[in-house]
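Heads up: the structure comes next, in structure tokens.
Omission of a single protein chain aside, the complex is shown with its protein chains in their original locations.
Presenting chain A:
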Amino acid sequence: MSDRTEKEIFELIEKSNFKQCNVKIALLRKQFPNSSYYVILELFAKFKQSPKKFNYETELNSKYGLQGKEYVNDRKALNLLHTLFIEYSKFEEALNVYEKAMFKYPSFQLAMEWFDKSISDGHYKYMAKASLQLSKYAVVGKNSTLDKRNYSIWYAISVLALFRFKRDTLTATELKLFPMLAFKNLEEIKPFHNSEEYIIYCSVCEALFIDLCNENNENNEKARLIVNEILPTLSSEVNLNLKKFIIKYCAKIEDYELLYKSSKKILESIDDYSVLKSFIKASKHIGKSNEETKKLIIDLLGPSRNARLAYLECDVTFTGKIDRDSVMFYLEKFHHKQCCVVDLNAYKEYLEVESVLNYMSELEPKNDIHDVNTLHFSNLTSNESSEKAINLYNSHKHTLNKKMKTDYSILSTSIIKLVEESLSSNGKNPSLNDVLFSLSLLENYQTKDPHNFDTKTWIIALYMHLGCVSQAYSHFADLKIKNVQSDIMHHLIYTRMSSLFPHKSHPYIQHFLTEKENLYEKSLPRLTNFIKISFEREAYSKIMGMLDFRNRLVSSSFKWLSDIEETQLARLTNNKRGTLIQKNLESWRKINMINGAFNFSDNRDWSRFGEFVKKDNLPYTFQYLKFTDMSMKVNFIKELMIYYLSLGESNSTLDNLIQETIPSDKLVLLKEHLTPIEAWSFNIFYDLYKNEGSSLNDTLEYIPSKEELSTWRLSNYYITKLATLKTLDNMQQISDKKLKESIKKQLQELRENCDDLYKSYSSEIISSSSVLSSTQKKILNSLDYKELKPELITDGILKIQKAVRDL
């Protein structure tokens, strides 16, 4: 068949023009009766024409499934079979067709295609099996540019990946057999050619034997192998991976003489604290003194930060306590550097706070960082620390005018301290006053330290708490978030976007959609090919990290969140959702394929707000970010229910998903993972899908709590309710006339109330800002800061009001 005819057939399938498509395929089948490709192509078209009518069992599984007896050799036929099985989430079968083909028609090219597909599907067992076949059929210069030995390494890497990512899929025999074979194959290709090969050998010894084995003898045997193998490389090259192995396993086999020599050799090249610690440990074991060791460290590294800190480690190792001289040796150079607190904290159990503060007081210059460090070491009550933070800021605020714009001032920590105190509010939920006061502090500070991203992210979060997305975005835009950062940082704004700011033409949404496409639609699909290239280019040490990265991005919870938000936004704005739902289903299938389960990888950065924000226990002002794995699954189910309700059919995939995810007593689950209005909305569609809306009359009425009528919760309440009622209003399944009227009436009332709801919230902002407490005003005055103008917030509220009133 010419490429043109093939292209035409696939275009006809795409356009659902099956009549013409079937004629063309029938003609081809007649012309080429022995072609397996046309048989599969016909099956494929049949499936696409009517997936519901397609009999998976008889048409596909019984012939080409795990027990099937039909063998296919043709590459294009195999590819189509793979696609068909994937459509049914039969990931094992999808790759098994290659295994069967390899059994009957073995070739290097076929094995390579099998390997490629297995990387793409994240099926490490088949990667391993395909590697063995590659090794068997590779002939350098004829069909392969790589030698058989390379494929032995490919096999070892595949087994490493299998044990790391999908170990629970292995049988007891496989658990034993795969490591042994990986090890044996590597032993056979010795001597290794480069450090990348050494690294894989060490990784196999470590991950497939030492980490899995409880028997010390075998552990030590493999540890010794690692040491013996790497030791000669130390004199010829500097490799950071090999450094880690030699240090770790010299210590494991307790060969301290060797550990001493190796770590000393490494320290001659690089200044590394973990090596220093090993050096100190070994030094003690071979009978060197504390003083002798310290002198050697200085001889090796000079008085660097690591070397100075190593004095403390020496004291702890040799005497169990830290000398004043050692602390002073470190402090004299670093008391006024930001690393000071983090470094000394590692030794806090050996240091008395009072002593450290005394030492600090002896040192000059007492610059802003010195004072902040001192404050950190002081164990202060909250009142004391607020006062100190203000004093500290005022003592050094002149430095803000002198510093370069692109430098970051340590004084931001004082401001953040005050903000945290304000938002903690003695354990109660902070009031609007507290939030406005905090924003006043942060906005004033930001003008003096414009690029400080710590304070900026706080500002973004607090504006989002107030529901002012456009204000939050004006700061977010300064951060120039792009590429992989989108997966980590955009949740600060995009979480619940469809119910906070459904403004499709707003620059933020436009910016986000571009970044989303760049990362998830363009970069992510390319990564599998990069992984393949890393095998070919022998960048072996990086493959596990790349696989992990690809897997985490495929199953990224933020990616999922943003897909669901897009679908919800399309529903709210009456746009077509069929393609988006299909995309959601495809993502769901891919996560299952890569992870073996419907689990997410949470790559969002939860560290930005230090100890104040814990992902599993978000403080009140960060509740808008509470969007758990379960929230995502529940929202996915909700959109699927609405979709299948609109088609007037049930769906077995959805039914299974509901059964796996939603317990019979769903109320507790919904309360924990959704806002009250979101839970209400879910219940309505659940009732419609599962019980044909038998309780709809009772559940329809919803009265918001007072809390839901301000902050971000107002938009979340209003828009979620609106979207729910609009969807119900468009549903043909609801035939009860009274019910229909009731829905229309509620919708009308809600829309009529829109302006009042937002105006009332604006008034609350104005009145709250006018009643800042005397303490709050005093603090602002003492810092020479101005109060935040309430119009800044009310303008933001007005923008949302305008965006939602016509929905």
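The rule we apply is simple: a contact is a pair of C-beta atoms (placed from the backbone, for glycine too) under 8 Å apart; a residue touches a chain by one contact, two chains touch by 3 or more; residues count from 1.
Everything that follows uses one rule, which is that contacts and distances are computed from a predicted model.
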{"item": "Name of the absent chain as recorded in UniProt (options \"Ribosomal RNA-processing protein 7\", \"ER membrane protein complex subunit 6\", \"N-acetyltransferase domain-containing protein\" or \"General transcription and DNA repair factor IIH subunit TFB4\")", "value": "\"N-acetyltransferase domain-containing protein\""}
{"item": "Identified contact with the non-displayed chain, of A:345, A:358, A:599 or A:650", "value": "A:345"}
{"item": "Among A:25, A:462 or A:519, residue touching the chain not depicted", "value": "A:519"}
{"item": "Residue among A:539, A:709 or A:739 that touches the chain left out of view", "value": "A:539"}
{"item": "Residue, one of A:273, A:350 or A:620, that touches the chain absent here", "value": "A:273"}
{"item": "Absent-chain interface as seen on chain A, which is shown", "value": "194-196, 236-241, 243-244, 269-275, 304-306, 309, 334, 337-339, 342-343, 345-346, 406-408, 451, 453, 478-485, 487-489, 518-519, 523-524, 526-527, 530, 533-534, 537, 539, 541-542, 545-546, 548-549, 552, 603, 605, 607-608, 610-611"}
